[in-house]
Each structure stands twice: as structure tokens, then as C-alpha cells.
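All protein chains of the complex are present and in place, except for one that has been dropped.
Chain naming follows the written order as A and B, and within any one chain the residues start at number 1.
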Amino acid sequence: MSKSNFTRRGVMKTGAVTSAGLMLPTYLRAENHTGFTNAPQGDTVKFGFNVPQTGPYADEGLDELRAQELAVEHLNGIGDGGMLNTFSSKVLDGTGVLGKKVEFVTGDTQTKSDVARASAQSMIQKDGCIMITGGSSSGVAIAVQGLCQEAGVIFMAGLTHSNDTTGKDRKRNGFRHFFNAYMSAAALTPVLEKVYGTDRRAYHLTADYTWGWSQQESMAASTEAIGWETVQNVLTPVGAGDFSSYIAPVLNSGADILVLNHYGGDMVNSLTQAIQFGLKDKQVNGKNFEIIVPLYSELMAAGAGSNIQGVYGSMNWNWQLQDAGTAAFTKSFGEKYGFPPSGAAHSCYVQTLLYADAVTRAGSFNPCAVVEALEDFDFDGMGNGPTSYRGADHQCFKDVLVMKGTEAPTSAYDTLEIVEVTPRAQVEYDSEHPMFAGGDLGACNPGA
Amino acid sequence: MLGLNSRDFKLFAIVCIMALVAPILLNPFPTDSALGQSFNAGYPALMQRFVIFGILAIGFNILFGLTGYLSFGHAAFLGMGSYAAVWMFKLLSYNVLPAIVLSVIVAGIFAVVIGYVSLRRSGIYFSILTLAFAQMSYQLAYSVFTPITNGETGLQVYNADPQILMSPGDPTSPHLFGITMNGQTQVDMGGWSFVFQNGYYLAALFLIASFYLSIRIFRSPMGLMLRAIKSNQTRMSYVGLNTKPYMLAAFVISGMYAGLAGGLLAAMDPLTGAERMFWTASGEIVVMAILGGVGTLIGPVLGAGLIKYLENIVSKINDGILHSWFSFLPDWLDNLLVTVIHPFIGKGWHLTLGLLFMAVVIFLPGGLVQGGQKIMGLFGRNKKSDAKDGAKTPAE
Partner (left out) sequence: MDAIILQILNGLDKGSAYALIALGLTLIFGTLGVVNFAHGALFMVGAFVAVTVQKLFSLSYIEIDETRTDFLGNPLKVEMPYIDHWFGSATGAWMQDWSVPLSILVVVPFMFLVGFVLERGLIKHFYKRPHADQILVTFGLAIVIGEIIKALYGANPIQTPPPSAFLGTVDVGVMLGFEPNAIAYPTWRMVYFAFSAVIIACVFAFLQFTTFGMVVRAGMADRETVGMLGIDIDKRFTFMFGLAAAVAGMAGVMYAPILSPHYNIGMDFLVLSFVVVVVGGMGSLPGAVLAGFMLGILQSFASMNEVKALIPGIDQIIIYLVAIIILLTRPRGLMGRKGVMEE
């Protein structure tokens, strides 16, 4: 560069600062005195809400953020308390966590692993967060979970549905409340058997990445177990936009069911286009052609509009459930924001409360103590019925909802209806099930 | 000194000092103050990104700044470097040295192949060729090559990996012969607290070395040759000179810089994913260079720093933080200001980014470096002659 303008005074100033920095008397190893990373100092404790605020899942991320802010209000005793009133554990009393007021910082994951980790690192290194929660994809969840394990803070996963999060990539410091691909398939299949019978031929379109594969593998395995035949599994590029060349061959393949293992915008496009190709109006093998979307979310349902009418799928939670916990949460969320919460929002809200509760029961913010308090913890009143966090893989086990696109919606939020609440026993599996094997929780890491 | 003329040496010295005292310079506000919590950038993860993306931009500038060839697929080399480094962690041990060496070599090999093919065309045809190679790498890494890249989940080290050179007492995170990258020293001084991290300093040393090498290349006969090619390639070939080897050399060096950056990213944080190779990542590198000032030595580093700063700092500001800044104001003014600023922060940080791009190109055609020159021209008393001089030689 031609212009450097490097003055002697500037050098001396910089030099002075440097030498002052080197001669400092107070020379400490980071957080040596507390025994774990980011031990809360003073009368506050900080949570990190790491959600997608830009990119395709921005709306979902913002809904998570709303729920997290609501959770913080409830923990600090503002508002009506929401699920704190229905939660089976009663140690949280609206005075913060262990007497410390809860504060939070927010970050943007952009649904990219690198960016999500950068954002989480900033929360840990700069803001001193003791716990990170949120997120809207499995790639990001696994990346951030790994980071939290290394850094010695707790990660309470948001929306992540891939088997790997609590399978191959499970970590001692990470916990998942959301259900997974295996549970979706296990919950959905009995209902599908009931409505579509056992003699069906399924054609799978699968998003070509790890979540898509694990969803397809789970669906194929469980539907084949009831006698269905898997005609073909076609991998489609993520973000393809136009799926016509994948949908066109379906009708002449001899299949009478189309399973769309897509999520988000891909699902909205592939479903819309499949309907435009007339699949739902056709008859194959003497049966009505049907479409299945294994994983639903409210935003996808809104994006797909009338196309989802009569299409089956599964969800972790829905605001239309009738239990007291759901009612309490939906009421406080709806009153604050004017519309019902999404499933992703519910998961993030519950995760935040569960963390706070575990800290309180453990009597310490130390991640190892929190892990101990959460492992094999049984609770109720959080909207999913009796639930437990399995210690062997940190996966939450609870009932799963089988949903169907509402045939005659009465309002903008009435897009999905609950067909069946599949009991927890039906979706349970061994922690070393082949689809989940190869993982190792490792030891809990309290950090510094 | 060091084979540099006095002006270059001054610039080099500034970069050295800035890189070494960054943990202090980037924390201008007390840690617990409202401004400090929002605007301080002196924490290890962000400082690492500043210097690593600085290296990447310096390398890109050797190609684009000197030859004018706009590669739109440079992120591919970054991604390949990262994959190579993580594989070294998985196979050998967490020592970063072999990882970084291999990442440079791998990126270099791919750069030879891609460069050889792409450099047969010029202008936008060259750009699209590099873009096509990078997009193919991304698509394949995301899906078909999952056994090598671990697909969307991202490649990471598992406890079950061989790590054949790992002995029982070794650190379980990246280290340089026992010095762990995430090891750090925290110094508290009044309201300030400064963190000096080993990993950051390793990356900073690489930045200094890269910067030095880049000055030497700019001032070397080869640099001169490349600039001659930029001004008129046809003339060079009429003179009877084969320009191809020079171009390829520039491309490969530039690719190796990207590989080094990729290797360092993995060394700081042993995980990598395909999205590092996506076209937007390549576009970001181009934007860094143009934003800072193409063809200037320091410009791309500034551009890289600015973009990473915005990405990490502005995206984290939310309404709550805004209210805490303006809490001293009357309520109505507080709310008004928050409403006005709200669209530009947090989820709207992209808007700030886009507006900034436009503003810089419209008002500072020479990038941030030109902005700096203008400011110096305003404040310096006898700097007028210098400013003119600078305007005459923009290609430095």
C-alpha cells in the first residue's frame, strides 16, 4: 500500500500498550478457579440462542427465538409462567436459575455448520454463555454439539431429526428433545397400514444428504416390515427447485405410494409439483395413488398450502394437543405473539426449561452435574405426556404425533390435524440399534 | 530491510504489530460495558477468522490483483485444504503440522489441474470454468463423496479413528508438538480482559509469513510479468513470451494460499463441511478483495476483516441490546431509534452487508484502501503529494 502514514508517535503508543500488556501483574489461567467453562459470575447467567435468522429456515429460527425469549421470561418470573405451572418438576419458581437472573444472547447460524460454530464460539468465548440451544438442521446440530463438547458447555439441540444426532454423533454434553427419523417411521407405519393396507408399492424421493438417507432408510425398513414393497429410491439434489424430472417417472413405475423424504422448501416444491403432475388424482394397481411426507412442520404446511390436504406425516408436538402443558404454552405464546407456536418453537422452549430445571436440581451450573441430572430424567407436563431423557444416548422418549393435512381448513393456522398420538412404547428402540450404532457419548467435559 | 523497500517494510511492520497485538486492539471497550459486549472483536474464534480469511484474501489477490483473472471458484481450494487437514487428524494424530502441510499440497495439486484447464480461457469464460469446478466439488462432497467427506454432517474426528501416531498422553485437540491450539492466557486489566490464544498466534504467524511472501511476489520479476500480462496479454505473446507458465504459477500459489487457510481453519476447529466450497463462499472471497481494494497489498486483508466482523458482530445485535444502549434516552426516543435500527441488525445483517457493498463501490471505487487514503489526505498536513502519488500507482 502506498499510504501507510506511520508516525513515530503511533509506534510509541502501540509499543507502550504492548509492553503494559506483557508486564501485567494479574496473570491468571482462564477460569482455573471455578473448575468449569463460563461459570456464571455475579447475579446473572447467560444462555446462547443460536438459530437460523437468514437463509431458507429463517422463519423457523425466528419462531424458535420467540419461544426461547418466552422461556427466559418465565424463568425470570415475568408473564404467566407457561409450562412451569404444569411441569412435573417443581423446583423452578420464577426467580431465575439458582437465584441468578437469566440473560440471553442471540446469533445467526445461517443453517451452515461453519457459521453456526463461529456464532456458538462467540457465545462461549465472548459472551460467556453456559448453555447453547436452538438450530434447525441436523448438520448444524451435530457441528454445534461437537463444539460444545470440546468447549465444555451444554448443548440443548433444537430442531434436528437425523438419527445421527443421538446415534453416530452423540455427545455427552449434548441433549435432543426432538424426535428422529426412526421414531417418525415407527409412529407413522401403523397408521399407514390402517388406512392404506399392507399391499402397497412405495416410490421414495430422497434428499441427497445424511438426513434424507436416514429418513428413507427408516421409512423403507418399517414399511417393508408391514409388507410394502419399495419400488425405487431416487436421490434428489438438495435445493433442486424443479423436481419434475424426478416426479415424471413415478406414475409409470408401478408404484402406488410416493414418499417424499424432503424437508423445508424442497418438500414444498416437490409436493406441489407432484400434485401438479396429477399423482393424487390417479389410480394405480386399482388403488388411489397416495403421497406421504414423513416429517411435517407448520411452516412447511403453510408453504405447501392446499396441497397437503389428506397427506400423512409425523410431528414432535402440535399446539392442538389437549393436555394442560400444551394449553399453557400455547396460551402464553399466543397471547404474546398473536399466533400459535410451531413444533420447533416448542422444542426450544422445553429444552430451555429442562436445562434450567436440571441446573436447579443439581444445584450447580457445572456441565457434569447438569448431565447427571438430565440423564434418565423422567418428567411430564411439557406437552408430550410422560417423557424421559435416556442416559445411554441423550435422546428424549415420548409419544409421537401422526398428522394429516386438514381437508377443510377453517383458519390460517388450521393446516394440520392430529390423527393419532402414537404411544412412546411403539417408537422406542435400543440405543445400539444398527441405525444408531457406532456412537460414543464419551466423558462429560466441564471445560477449563 | 528483509529485502523490502522502506515503504513496504513499514507496511509489513504495521501488519506484524497489528497481528501480534490484535487481542488488545480489538477489545477497545471494557469487557462488561454495553459497547464492549456488542462491539469487541478480540475473542479467539473471531480473531482466528480475521487472520485466516486474511490469508485467503491475500492469496486470491495474487491471482486477481496481479493478473486480473477473476476466479469464481476459489473456495474449492479452501474446502479441499480443510478436508485434507481433518483427514490427517483422523489418520495420524492431532498434530497440526502434517495437517497444514498436506492441506497446502492437496490444494496445490488440485490447483495445478483446475488451473491448467481453466487458464486456457480468459475473461468471464475463465470465471465460469472455475465456478463450474468448484460447484462440482461442492455437489459431490455434499452427496456422492460422503464416505470421504461425511456429507452434510461434516468431516470430524471420532474416538474410533485410527490416529496411528497418537500416544496416550497426547492432547485430544489440535496441537503443535504438545502446545494445544485452544490453550490460552487470559489477562485481566481493570475493566478489560484480554485473551491470548496459542491457535490465534499460530495463524497470525502464518498471516505474517503469507503477507511477506505476497509483498515479495508483488515486487519480484514474476510480479512484474503478471502485471504486464494483465495490461496486455496479446502484446506479451507477440514479444514471443509464453505467458501460460506465469499464469499457472500465480494460480497455483493462490490456490495453495487457500489450502493453507483451509488447513488452518481445520487446525483451529477440527471439523469441516461441504458448504465451505459453495459458490457463495467463493463469491465472498471476491467481495473481500474488491471491498478492500483489488491489487493493493493490504486491501484484501481489510476486506476480509470487515466482512467477518459484520457477520459475527452485527448478526448478534438484537433489540434487547439496542434498548440497553439507548436506555439513557427518553422512552419514546429509545423506541424510535430501536425501530429505525431494527431492520439492519440481527436477522437483517445481510441488508447492512448489501448496502455496504453498494456504498463502497459507489463512493470508494478503490475499496477501503482508497477510503483510508482519503481520510489520511484530509488529516495529513503535508500528505497531499503522497495522496497524488498513491492515486497514480493504484496497482500496488
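Convention: contacts are C-beta pairs under 8 Å (C-beta built on N, C-alpha and C of every residue); 3 or more make two chains touch, one makes a residue touch a chain.
Fair warning: this is a prediction, and the values are worked out from it, not measured in the lab.
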item: Per the touch definition above, residue among A:T37, A:N50, A:N261 or A:N307 touching the missing chain; value: A:N307
item: Option touching the unshown chain, where B:V287, B:L302 or B:L322 are the choices; value: B:V287
item: Per the touch definition above, residue among B:F77, B:F133, B:Y201 or B:Y246 touching the missing chain; value: B:F133
item: Identified contact with the non-displayed chain, of A:G94, A:G227 or A:P249; value: A:P249
item: Candidates A:T44, A:Q276 or A:Q426 - the one touching the absent chain; value: A:Q276
item: Subunit B, residues in touch with the chain not shown (by the definition above); value: 64, 68, 70, 117, 120-125, 128-129, 131-133, 135-136, 139-140, 143-144, 233, 279-280, 283, 286-287, 290-291, 294, 343, 348, 350-351, 353-358, 360-362, 365
item: Positions on subunit A where the hidden chain makes contact; value: 54-59, 208, 232, 234-235, 237, 239, 241-242, 244-246, 248-249, 251-252, 265, 268-269, 272-273, 276-278, 281-282, 299, 302-307, 319-320, 330-331, 334-335, 340, 410-411, 413
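We adopt the following convention: only the chains that are shown with their structure count from here on.
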item: Subunit A-subunit B separation of Cα centroids, rounded to whole Å; value: 32
item: Residue ranges of subunit B touching subunit A (in the complex, touch as defined); value: 7, 10-11, 13-14, 17, 20-21, 24, 37, 40, 43-46, 49, 139, 142-143, 146, 150-154, 156, 158-160, 173, 182, 184-189, 194-195, 265, 269, 271-273, 275-276, 296-299, 311-312, 315-316, 318, 320, 346-347, 349-350, 369, 372-373, 376, 380, 383, 386-387, 389-390, 393, 396
item: Contacting residues of subunit A [partner subunit B, same complex]; value: 1-6, 14, 17-18, 20-21, 24, 26-30, 53-54, 58, 62, 104-108, 112-115, 117-119, 121-122, 125-127, 137-139, 142-143, 146-147, 150, 162, 164, 169, 208-211, 235, 237-238, 438, 440, 442
